[in-house]
Each structure stands twice: as C-alpha cells, then as structure tokens.
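Only a single protein chain was left out; the remaining protein chains are all shown in position.
Labels run A and B following the written order; every chain starts at residue 1.
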Amino acid sequence: MATLELVDLAKRFSKKVWGVRKMDLDVNEKEFIVLLGPSGCGKTTTMRMVAGLEEVTRGTIHLDGKDITDIPPRDRGISMVFQNYAIWPHMTVFDNIAFSLKLKKMPKAEIRQRVQETADMVKIGELLKRLPGQLSGGQQQRVALARALAVKPKLFLMDEPLSNLDAKLRVVMRTELKAIHQQTEATSIFVTHDQSEAMSMADRIVIMKDGEIIQIGTPDDVYFRSANMFVAGFIGTPPTNFFNIRCSVDGEEISLKHSNFKLVLPLKDFSELDAYNGKELVVGVRPEDIAVDSSDKALFTNKVLVVEPQGSHQVVALKLNDAIVKTIVSADQSVKPGDSIGFNFNLKRLHFFNMETENRIKTASEI
Amino acid sequence: MNSALQRQLRRSAKRTSLYIVLVGILFIIIFPIFFLFSFSFMSDYETYSEWPKPLVPSFKADFKIDKDTEGYHLYIFNKSENDFMPFGPLFFSNSEKDVSNLRKFIKLQANSKITDQKIEEYLRIVDKESKVEFSVRKDLLANYILFFQVINGAARAVLNSLMVAGATVVIALTIGGMGGYAFARYFFKGKNLLKLSVLFVRMFPAVSLAIPMVIILARMGLYDRPLGLSLVYSVGQISMSIWITASVFMSIPISLEEAAMIFGTTRVGAFWHVTLPLALPGLAACAMYSFIGSWNEVIAAVVLTQFNPTFPVVVYKALVGSQGQINLITAGSVAQAVPAIIFTLIIRKYIIQMWGGVKV
Partner (left out) sequence: MRITKPQLSLSRDNRKKMVPYLLIAPVIIYYTIFWLFPVLNAIVESFRDVDGIWTLGNYIYIFKDPVFYTALFDTAFLVIFSVTIEFVLAFGLALLINTKFKGSSIFLFLAMIPMALPAVAVGAMWSSGLATRGWLNSFLMHAGIIDDASKILFLAGGEMSRLWLIIIIDAWTVIPFVMIILLAGLQGIGADVREAGYIFGGTKFQVLRKITIPMLKPTITTAMILRIISAIQIWLIIVMLFGFNRLPTLLEQIVLNYDELGAASFERIGLALSVIVAIIVSATAILYLKVSGSFEKKKEQEVE
C-alpha cells in the first residue's frame, strides 16, 4: 500500500535511442495500474527504472513521498515478477521464495510460515521441495509470483507476467491475480500488450507510445473517451473505424458528409463541432456501434467482403471505397459474403477527432 | 536538479574508475608484448651496447667520422650515453677493402644500409672539414631477414609448420566434427565418456607419448614427417574439436533441420543444406583454433622431429641453445606469433560461442 509518483522521468540509451522520453504519473494507494502500448514503447524501461535496475537519465521517482530515484533496488521496498520468470534454477521452490526473507535475517520458523502461506495463496504449496526445472510453465509462473508476494512489497511490479502462458491459463491467472490484488491490496503496476488483459484488470490504464504517455484513464475512459486516434485505433478488437468527413452547419443542424453517406445531427448536442464548419474532420465509430439496418432508414448500403464468425458474434468486414470497415453483428443474423446490407451508426457513440492533431474533439453527447 | 547533477557526477566517477582499472589491466597485458615487438626491431648495437636499453627501436642510426694520424675513426651515437661512442675498427683507411668492411659492419651491427660510394663521399668530406656527422635509415626488418638467413632451416621449418597445422586441422575437424555432431544431436552410450575424453587425453603427459609414438610412426613410415606430427597433435585437437563443434551445433536449433526434412530432404540433406551453412562460421573458428594450437605447439615437436623441425622448434632451440642474439630470437618469436594473433582477431567473435555449450 503505497503511492508512487513519477515526475518528468526519462531514459536515454544512446544519442538516438530513447527508452522513455517523458513520464509523469501518480499512482494512488492500492491502485492497479496497467501499462499498455505497442512493442518498444518503453513499458519495460519504465518498470526497470521504478525497480532500480536502470539508472534514470532525468526525473525523479517517489515512493510514499520518499525519493527513491538513486537508491539500490533492494532498499526500495518493491518486488517484481519478470516476464520470463527469472526464478533461480539451482534453488528449490522453497529457497526461491525464501531468498529475500533469508537475506532480511527473518527467523527460520517465520520464514517457513510465510513461504507456506504465499505458496498456498498461489496454489503451489505442494511443490516447495522441487527444483524449477521440474515444473511446468504455469507452475514456474506461480513460483515467480509467490517469490514476489512473499516480500509483502509496498509496490508490486509485473512485466508481462502472463505472456508466456497458454491462452486458457492466462485467463485463469488473470482472475487469480486480480483476486490476490484484492486480498493483498499492494499497489501494483502491470505491463502487458494484451488489451483485454489490461481492460479486465486495471483500475487505470496508462497508454504509451514512443516513450510517452498518450492517455491515462479508467478502462471506460480509454475505451469510450479515447484521447486521440492512436488510442481509439489501439484499443478494442477490431479497432475503431475512421471516416474522413466534411462538416457543415445548417441552422439548427449539422451535417457530416462522407463520400458514401451523410450524417445529420442536431447542433445543440454537438455544438463543439460548430468551429469545424466547412472543414474536414475524422469520425470514429467502434465496430459494435455499426448495426445492421434493413429498413430504408439505413445510412448506407454496402456489399459484405468477409465474415469472421467468433461464436458469440461475428465480425463483418466491408470495403467502403478503399478502406476496410469492420462491424460486429450478432451471431443469429445470417450474413454471407457478397450480400448487400444496410448499416446504421449508433449516434450516441460517435467519436470526433481533429484531422491535423488527431486529438479528440469533446462533445456534449459523450457518455 | 541537484540530484541530477549528483547522479551525473557519480556516474562519471564510476565510469572513470572503471576505465582506469581497464587501462591498468591492458597495460599489464600489453607491456611485455610491446617489448617483444620492440626488441625485434632493434639492432645489435641497440640491444647490447646501450644501457639502459632503449624502450623503442630507433628508425635511424647517427654516425660520426673523424680523422687523426692513425687514420679515420667511426663513432655511433649512443642514446643512453647521449654521446658518440667509438664503433667498429679502431681506425681504418679509405682503401676499397676497408670501406666495404665498414659497410658490412654497419649493416650487421646497426641494421643500417649504406653504400660504399656514400662512405667514400663522407670520407672526402672528413678530409676537407676534419669530421662529418651523418645518419643512416635503419632497416627495421633486418632481424627478420637475418633470422631466416642465419638460423639453419628456419624457412623450411615454416613450411613444415604450415603443413603440420593444415593436416591437423583437416583431421581434427573431420573426426572431431562428426563426434561433435553426434554429441549435440543424439543420445548414445558412452556420451559422457566422449565428453571426458578431452580430459583423459591430457592426463597422460603429451611428451611421454612421444617415445612409443616414435616407434608407431616409424612403422608407418611417418617419423620426422609433417603428417606424422599432425597425427600426434590431432589426439589433443580432436577432443577439443568435439567440445567446440558440439557447442556450435547445439546453438543451431534442431527444429531447423526438422523443418528441412519436412520440406523433403533427408537427414543428410538437411545437414548439408541447413546445419552446415549455419555452423560454418563456428566451424571455421574451430579450425583456426586448432590451427593456432598446432602452429604454436613445441613440446611434442621437440621430441618427434629430427631433421624436419617445425618453426616453434627452431625458435625454441635458438633460445634454449643460445644460438642467436636476443633481438634475433624475438624476431623469430614475433614471426611465429603474428599469424596466431591475426587468427585470434578473426575468431574473437565466435570464441565465446565456441566455449558456451559443453561442461564437464
């Protein structure tokens, strides 16, 4: 339970290579923060700086108000789960978990008890005498987790701890991790580039790109109020569809013209768009907000290119001019490639972006 | 801001002390080698008549000639005395014989080449002006040339060494490479024994095998022949090659071979078309490693050669038997060392990989 503050944090590896350009982040007590972003955006570098494995180039790190920027990892009160576990192959599971406790000169009986407790928590209580070489991937992962939990850290760092597991085990561990977090209440930072992992686990998500924070917010924030086109395009599977449109204000109405359709919206709900009268902007529509509409009120009608059944739903891809547009359609609807189908947008869930800056244009209709 | 400055200071202090340590280590490594090279370029005069000896060879020699009633006198500049010192014959005349003897003496003792005409020219100046000072460029490679001239069979020995090393590489790499591949890819009885062979063959002193080997080689008609010696070297080099090639093959995933087999080649084909090309740099490094090993070897060669010594034997005999001046011997040593150093430079990238795989 602790707070973490990163102020103007940066890491430069060489003249040309920046690991992190600028990070400002306040993590609250007990919070579960997820760092999310494409490969090479600086997630691992951030974690390693917080852990003390990487010297910072600029900026400060405060844990519980104390400046820990320059103190060695062992004195920071943190613990970490490494992506490839990094459990010590020459020590038994017990010794792995007990390592830090022994170094802290904790009494033997207490160590035994603590190790058993943590091992039970992650369900490896039976494996304490084994060597890591005799464990499955999932079990090794739990050892790494137990080792990190046994410290009772102020801050719990996890760098893609689930990425080496198979899909099913990943979902199981996700739930368990969440439960463990609720039980221990340790402030946690979790790195992943799996967005469903991020959405399901995070209190707040930090979206990074090229060594900088693009958006910090709750899963709802980043999903429904994406700060810019990058976030909107990064979050969600399939990602947000973008349409270039021309905006014109017509009395009480605002009309958005696309080469294939024309949206007419009441100005009072979208008054912020007034400034874009006569200009181009980008509308983002998430796939689930494009619905099949067989009535004559359909916004546009188009031929279906591909249908990807997903069980609970199906993803339908269209080719609109040269762009691919993906929509989500319920599983009971029969759609075949080549069908001509009418579609409509959910007007309450439109996202507007400035064409130059790619930033979100906030509107009153936002939920 | 303050802490950033502190951090920077601490970091540069750390880096500076690291580099100071590194420079110290490098100094210890390079220091003796530097003198080995340095001596090999010095003339006899520099090595034996200057004290303390110069640390670096000079590129020229300075001379002075003057004249009195006895005749002409030659002096050479001695750096440690910081003065001209008498050099060569007590006195000499300008007769053709004296001049040509003088030329030879200068060449032999000071490694400097001067022509008779030039000497005569200087003598004429002395006649006019009573003395002359001049400098002559030193022939830096003189010791190397001389080594091969004075030490009997040195050139022949280089050829022998090349043949021995070449044959050893071929034998060790084929036999050892097969073993290494088996080691990396298969399970078989005695695998551990094979791994330990590198230790076994070292346990019995190599020199001690020489006497029985003399008899065996004589029976095969290979005694005192390069091929015979390479057969002996191969004993140690094969086991080394097994280790190294096993390391190299282990670093190439077996799945690549399997992929090739799925796409229609046989196991042998997969080896030829996939594994071998990938292993080639490592194998080449292994070859150079055993080349260096046999090129440098002297112990067995001393015992096992008679009229056809290898190059190291020649240098060794010159050193132990005090056949030559130290500057000559260092020249011979450098001539022997340079190929080995160059090969090491080439294989340095692979050397870690070569040792990575196999452990006792």
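Structure notes:
What we mean here is this: a residue touches a chain if its C-beta (ideal position, glycine included) is under 8 Å from a C-beta of that chain, and two chains touch if they have at least 3 such contacts.
Here the structure is a predicted model, which means the values were calculated and not measured.
Note that the absent chain touches A, B when the full complex is taken as a whole. Note on the undisplayed chain: of the listed residues B:88, B:179 or B:282, the one touching it is B:179. From the options B:4, B:85, B:125 or B:201, the residue with contact to the chain not on display is B:201. Mapped onto chain B, the footprint of the missing chain covers residues 15, 18, 21-22, 25-26, 28-30, 32-33, 35-36, 38-39, 51-55, 174-176, 178-179, 181-182, 185-188, 190, 194, 197-199, 201-213, 215-216, 231-232, 234-235, 238, 242, 292, 295-299, 302-303, 312, 315-316, 319-320, 326, 329-330, 332-334, 336-337, 340-341, 343-345, 348-349, 351-356, 358-360.
The set of chain A residues touching the chain not shown comprises 51-53, 72-74, 78-80, 82, 84, 86-90, 99-100, 103-104, 131, 133-134, 147, 151.
In the analysis below, only the chains that are shown with their structure count from here on.
Contacts from chain B toward chain A in the complex involve residues 3-4, 6-7, 10-11. Of all residues in chain A, those touching chain B in their complex are 55-56, 58, 60, 67, 69-70.
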